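Every protein chain but one is kept in place in this view of the complex.
Going in written order, the chains are labelled A, B and C, and every chain counts its residues from 1.
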Amino acid sequence: MPNLDLVVREIADEMRQRRDRGEVATYIPELACIDAQAFGLAVIGVDGRVAAAGDSDTAFSIQSISKVFTLTLALGKIGDRLWRRVGREPSGSPFNSIVQLERERGVPRNPFINAGAIAVTDVILSGHQPREALGEILRFMQFVADDPSITIDEAVAASEQRTGFRNIALANYMKSFDALDNPVDFTLGVYFHHCAISMSCRQLAMAGRFLAHLGRNPTTGHSVVQPERARRINAVMLTCGHYDGSGEFAYRVGLPGKSGVGGGGILAISPGKASIAVWSPGLDANGNSHLGRVALEALSKRMGWSIFGA
Amino acid sequence: MPNLDLVVREIADEMRQRRDRGEVATYIPELACIDAQAFGLAVIGVDGRVAAAGDSDTAFSIQSISKVFTLTLALGKIGDRLWRRVGREPSGSPFNSIVQLERERGVPRNPFINAGAIAVTDVILSGHQPREALGEILRFMQFVADDPSITIDEAVAASEQRTGFRNIALANYMKSFDALDNPVDFTLGVYFHHCAISMSCRQLAMAGRFLAHLGRNPTTGHSVVQPERARRINAVMLTCGHYDGSGEFAYRVGLPGKSGVGGGGILAISPGKASIAVWSPGLDANGNSHLGRVALEALSKRMGWSIFGA
Amino acid sequence: MPNLDLVVREIADEMRQRRDRGEVATYIPELACIDAQAFGLAVIGVDGRVAAAGDSDTAFSIQSISKVFTLTLALGKIGDRLWRRVGREPSGSPFNSIVQLERERGVPRNPFINAGAIAVTDVILSGHQPREALGEILRFMQFVADDPSITIDEAVAASEQRTGFRNIALANYMKSFDALDNPVDFTLGVYFHHCAISMSCRQLAMAGRFLAHLGRNPTTGHSVVQPERARRINAVMLTCGHYDGSGEFAYRVGLPGKSGVGGGGILAISPGKASIAVWSPGLDANGNSHLGRVALEALSKRMGWSIFGA
Partner (left out) sequence: MPNLDLVVREIADEMRQRRDRGEVATYIPELACIDAQAFGLAVIGVDGRVAAAGDSDTAFSIQSISKVFTLTLALGKIGDRLWRRVGREPSGSPFNSIVQLERERGVPRNPFINAGAIAVTDVILSGHQPREALGEILRFMQFVADDPSITIDEAVAASEQRTGFRNIALANYMKSFDALDNPVDFTLGVYFHHCAISMSCRQLAMAGRFLAHLGRNPTTGHSVVQPERARRINAVMLTCGHYDGSGEFAYRVGLPGKSGVGGGGILAISPGKASIAVWSPGLDANGNSHLGRVALEALSKRMGWSIFGA
């Protein structure tokens, strides 16, 4: 078994020297000024040991990675009834595609495309004020990460609210099919804010531990979800976690993962072994962190962690 | 660790008693007369041990499962250049959809939808006569299964050739984009014939062993493919192996698998542990074996084989 | 030549007795309470003579018919540059389809589908406050109809603004492609209000005279548009005026026309002969006035007005 600390440091060194860094997202002005050279990696074993390197304590906008945690929370609230509101099949089209919604009358294909995450947010919101729902999401994130210092970057949230025309279109389109229960502005407000949660690689890897460890916090032993639910969330991450690049990620990395477009973070899970967070703001053509994916491919290969065969 | 033999027999018993058996495919007249009550299951561990129950020695038409083996063969011929001819992303639409081909100008999304498998067959055929290419595919299947008795059901092949209008449409459509090198009739002839290979669960599980065992035949130790390629084929099976039901299969079963619509067979791989074949001719709405999927879900759960967490 | 007065009265009588009246639109609550039995017809010859019958002086919401006049106004403002913002091909899909917008990156196919009319409204709005732009549209309508009493039904406009989720989605979607110059709320506000203009058949037929008479008001002789532009607006009405029922309308009625979904009105033009307005609130499956279309078919046939052959 290779030494994890060593492997993590090697990879961080290699990434620092690469010239191909992808393009920093410009669609959220607040994110456009991020240092394209940044790279962070944190791995937390199910035994609780941490291996981290690079900018692993710098906070970034987790963006779509929040969808893993809102999915977990919504499943906790209404269980498998959630699957009446959203499917769990790969989307086969760009992440913001509205075409599929028309064909399927407002039911998004999975909880990790934007439309699906908006539907999930709508479930969490139901019966609450936006402020309460958002508080619940943030507290859940703090709880699974064992870290009450996690916050929301209000400037990022405000920026998305001003310029997120495509998400506004998606939500109104779903509303036209009666596929949202709450006022569009309420649901979108909560959605834009939970995407603007700010975390470091270390915090994010902490938050993902329950998915690597049968649904439980490996340190305290507290159960977050049942083992079967943890497995199933991992399955959805594997098949749907990277929009139209999910097949590619499974092929190259071989781990369940969820990318967070704008901020360049990726959360990956090695079931039974480790929770992994990587961050590098340069993106590939599909909107996923370029070096993040390269680093995860190297990590999975050197540690023999692919779920498709040791 | 539960006793595999016992689990396999239990599952076969349970399946025999279930009333919900799906619908037998009628689109190939030769397959429509199959006994809907049939059920077979065979599991071959990487240690070579076999657990089988039910009609595990009855031959059936493997249909689309052959696509796993033609993919392996084509990768052996031209390596990663294959991915210029076919993608590896889930399709997000019914298995015979022609829409996506129009948008992507004749390049199918993955090698497991019909269009993709036709492109893969075209690669195997190149430079050969149809008879030779088909012989090569059959010999490869006999080789990986260690069984020279495997044959093609000519009546099934002839039936598909007569009535497979949608596949004929797909192939001509790809040809109109110059996406096939060989005459359409040649490529389709080989395609229809390799889908008509006839095997039992036991033979099929034997044939899949190299995917469970780092690309090698676990008994002889002979290498079929490099370990990385075996992992990657497993990854494509997981994300794309069940047409528009791939997300559902990953969610419920948690193993790479490939269903073979018409005949009701499914091949599944537990990486590092076992190769599994199940057969039951009743199909669900997505065209996959209903009891086959139910049995695999039970097997994966009882043996703790999900790749998404023990 | 048949007697127009007589024909108009005959048709109104026949329509009053028919049982098949279509369904009154319910998507705008303010429109849902309209009397399904209402029927009005007004025909104004290029010689200025008026033939009217039924409820031809009852005001109704002209809805999408306003798109003919906003198209005329926008062409007057920026001429053929308008066609960079919107196409002039039939849409081949339901009137509110968003799919086509994705394929064509925010450029609607024609000015008579909702997305296209929103783009046209955005052109009229540019450089103005919403109130000014709306005033300009209303004044133009009053001018072509020679009738300063025409107004906007604020309750209908407010209702659409509250519930027009699909139009809000369309506008935000276009904005995400940078295909709107003004704030989405401004453009939509003007759009919802001009669709809520309230007119009677007589007023509407008056407003359409310039399209029947070489672009000129036949009474005063004042030019509204050049003759070629009048012909071209008629051509767009013929090919695109009835959403996905445009081919059917051309086939049966044989006149350029524009239906106004919610309110059940239709404006039709017999070039060189007459401007025609009909109103009946029951709609067919495509959202067009059922009896309105039937009445126009009868009128065109009896008067020998089809543009496709006397």
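Quick notes
Definition applied: a contact is a pair of C-beta atoms (placed from the backbone, for glycine too) under 8 Å apart; a residue touches a chain by one contact, two chains touch by 3 or more.
Quick caveat, the model's predicted, so the values are computed rather than measured.
Within the full complex, the chain left out of the display contacts the shown chains B, C. In the complete assembly, the contact with the undisplayed chain comes from C:Leu214, out of C:Leu101, C:Leu214, C:Val261 or C:Ala274. When the omitted chain is restored, the residue from C:Asp47, C:Glu89, C:Glu132 or C:Glu154 that touches it is C:Glu89. Within the set B:Trp83, B:Phe143 or B:Tyr173, the residue that contacts the chain not displayed is B:Tyr173.
From the options C:Val107, C:Val224 or C:Ile307, the residue with contact to the chain not on display is C:Ile307. Contact with the chain that does not appear here is found for just one residue of C:Ser246, C:Ser259 or C:Ser280, C:Ser246.
Counting the whole complex, the residues of chain C in touch with the unshown chain are 87-93, 100, 109-110, 211-212, 214, 227, 230-232, 234-236, 238-240, 244-248, 250-251, 254, 256, 271-272, 306-310. Seen from chain B, the chain kept out of the figure touches residues 97-99, 102, 165-166, 168-173, 175-176, 184.
Note that only the chains that are shown with their structure count from here on.
Judged by the touch criterion defined above, the protein chains link up one after another in an open path, with no loop closing it. Counting the residue numbers used at the interface between chain A and chain B, over half appear in both copies, so the two copies meet with largely the same residues.
Our note on geometry: chain B versus chain C, Cα centroid distance of 56 Å, whole angstroms. Chain geometry summary: the mean Cα position of chain A and that of chain C are 47 Å apart. Averaged Cα coordinates give chain A a centre that lies 32 Å from the centre of chain B. Of all residues in chain A, none touches two or more other chains.
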